[in-house]
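A single protein chain has been removed from this complex, and every other one stays in its place.
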Amino acid sequence: MAKLPFTNDIRTLRFLAGEMTQGDLGDRVGVTRQTIAAIEQGKYSPSLEVAFRIAHVFGKPLEAVFQWGTGTN
Amino acid sequence: MLRIFDITFESYDMESDMTFREKIHWVAFVTMLLAFGWYFLAFPWRDAASPAALWTAGGMLIPLTLGIIVAMTVATAILAIRNRSEVHLAEDERDRAIHWRGTHLAYYPMVVGTWACIGLIFTGAAPAILLNLLLAMVVVSELLRIGAQIWLYRQG
Partner (left out) sequence: MTYKEKASWLMLVAMVLAYSLYFGLIITGHPAGKSLFAMLWLFGTIAATQAVVVIIGCIWLAIEARKLPRARIDERDRAIAARGTATFYYVLLTAMIVVGVVMPFTEPPIKIVNTALFGIVLAELVGLIVVVTSYRRGWHG
């Protein structure tokens, strides 16, 4: 399976946000726990709306949550 | 420190890693495979060209359909009880994307099968053969659709 051209720090940010679970984050963003897991593992590319919602939950800008891979077109 | 381990190594358990929707897909896939596997193996193919074969097919399809409905209902109820928190969750964007991609794949055997059936009518094939070919096409398409969706869920 192709690797996504970006990475994310969602797992770390969840821990820093009072050990939020994947399910809690999913509820707040409007997706399932399994979708959050797939995003964290780099297996699923979320829509722009979901990406912004995740960043909003953590109170961070988008770039603090998702990082575009270096050397990627 | 131990808590970091809890969150970074959230325990992997295949069942809890599956959404309720994915579990229903598994149930549907296995049920269809078993039910229609039985049907196509048990059908009296030697007499397929006879007029009575159509009614034999009908006689087999009625209990088969009822069996599928009962099996799916019971399995869905059991899964709903085991996954109470997820039952009422709406389809999210990943579920929708998987749904569309899986169904997109099943489009091809459905189209090929439909044209094959139309062609078969022109050869004067018996109604029971026509029915079984259309049924096989529907079953193959549905198994491909559900199977593709399960594969996409497993891939992430």
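We call the chains A and B, going by the order they appear; numbering starts again at 1 in every chain.
Keep in mind that, in the parts below, contacts are C-beta pairs under 8 Å (C-beta built on N, C-alpha and C of every residue); 3 or more make two chains touch, one makes a residue touch a chain.
Keep in mind that this is a model prediction, so the values were computed, not measured.
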{"item": "Options B:Leu33, B:Ala71 or B:Leu130, residue touching the unrepresented chain", "value": "B:Leu130"}
{"item": "Positions on chain B contacted by the hidden chain, ascending", "value": "54, 58, 61, 93, 96-97, 99-101, 103-104, 106-107, 110-111, 113-114, 117-118, 121-122, 127-128, 130-131, 133-135, 137-138, 141-142, 145"}
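Here, only the chains that are shown with their structure count from here on.
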{"item": "Inter-chain centre distance, chain A versus chain B - centres from mean C-alpha coordinates, in Å", "value": "32"}
{"item": "Of chain B, residues touching chain A in the complex", "value": "3-4, 6-8, 10, 17-19, 22, 86, 89, 92-95, 155-156"}
{"item": "Chain A residues within the chain B interface of the complex", "value": "1, 11, 14-15, 19, 22, 30-32, 34-35, 37-38, 41, 43-44, 46-47, 50"}
